[in-house]
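Pasting a structure here, questions to come.
Of the protein chains in this complex, all but one are displayed in their positions.
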Amino acid sequence: MNLRENKRADRVVSRRTGEPWRWALFGAGGQVAAVVMPALVIVFGLLIPFAGRGDDKLAYERFSSLLANPVVALLVFGGLGVVLWHCCHRIYHALHDLQIEPPKWVRTAIYAVAVLVPLAGWVLTALG
Amino acid sequence: MSDLDQRPASNRRPLAQPLPRTWFLGTTEYRLYALREASALFLGIFVINVCWAVVALSRGLETWERWLAFQRHPAVVVFTVITLAMVLLQSVTWFQVSPKAIRVRLGERQLRASWIIAAQYAAAFVVLALLIWRARGGRS
Partner (left out) sequence: MSGCEGCNCGSRPDAAESRPLGTKRVTVFRYRPCSAVEQGSTEPRGGEPWYDAFEVPYDTGTSVADALGWIKDNRDATLAFRVSCRMGICGSCGLMVNGKPHLACETFLRDLPDEVTIAPLANLDVERDLIVDKEPFLAALTEVKPWLMSAANADGFDTALSENNRQTPAQMLDYQQFAQCINCLLCYAACPQVGFNRPFLGPAAITVAMRYSRDSRDHGTAQRLPALDAESGVWPCTFVGACSTVCPKGVDPAAAVQLAKLVAAKARATGLIKRKEKR
């Protein structure tokens, strides 16, 4: 036995974690984000706000009629939810990269944003 | 007896090489990685913004107009433009590395990475076209 073997003993941490499903959701969200988000930023962030008055109304009518369907609303918030999950997962791991080891509740809080915001949005839309 | 006493004498004194805190500024590759990870912050805030937009859409034209007015605020416009750059970075890097995880074998050959990447760019453009078409009054 030497110094190295002691260190090796520290290395064997074969604890199972919840990371597989967190990572799977992250991957799904990343794929949705990569395909959909550029279009969303261009259309909702820039085109519609700067399209002029008449087009505002047109966009409102078109999109609100689409969202009146509860299945569409569920899909939209589901999609936004996985994208937000993707973001929260990256932000949590960025803390590790900055060599910050946050307590457990910080992780819970970060991932909770990805669940609660779309959920609240969906409830508000369904009520509205 | 402590661990030290039980250890046989050794001349090995391994020197650790800890990473500096600012390691992510070290190389171009690390800096690009850091930017990619940072894009998540902008992307996340924008998604919350879109959630608000969807709720506004369900609450009537007046709420929607209020959301639009907020989008036209100069600070928000600056944020949106930065977000657009960040989102493009995220998309381009995602498409670039996705063939690593997506492996499609066609007989004795792998499906070319460039095809997988091209398909995703095509999908992104289709989504953009659909959204613009819908915003301009297209029917579904």
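Read from first to last, the chains carry the letters A and B; within each, the first residue is number 1.
Rule of thumb we're sticking to: a contact is a pair of C-beta atoms (placed from the backbone, for glycine too) under 8 Å apart; a residue touches a chain by one contact, two chains touch by 3 or more.
Please read all numbers here as calculations on a predicted model, not as lab measurements.
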Option from B:Leu41, B:Val76, B:Val97 or B:Leu130 whose C-beta touches the chain left out: B:Val97
Hidden partner interface residues of chain B, rising order: 4-5, 7, 9-19, 23-24, 26-27, 29-30, 33, 37, 97, 100-101, 103, 105, 107-110
Missing-partner contacts on chain A, residue numbers: 3-4, 7-8, 10-17, 19-21, 23-24, 93, 96-97, 99
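We take it that only the chains that are shown with their structure count from here on.
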Sites on chain B touched by chain A in the complex: 3, 7-8, 10, 12, 14, 19, 21, 24, 34, 37-38, 40-41, 43-44, 46-55, 57-59, 61, 64-65, 68, 71-72, 77, 80-81, 83-84, 87-88, 90-91, 94-95, 98, 101, 120, 123-124, 127-128, 130-132, 134-138, 140
Chain A residues within the chain B interface of the complex: 1-4, 6, 27, 30-31, 33-51, 55-64, 66-68, 73, 76-77, 80, 83-84, 86-88, 90-91, 93-94, 97-99, 113, 117-118, 120-121, 124-125, 128
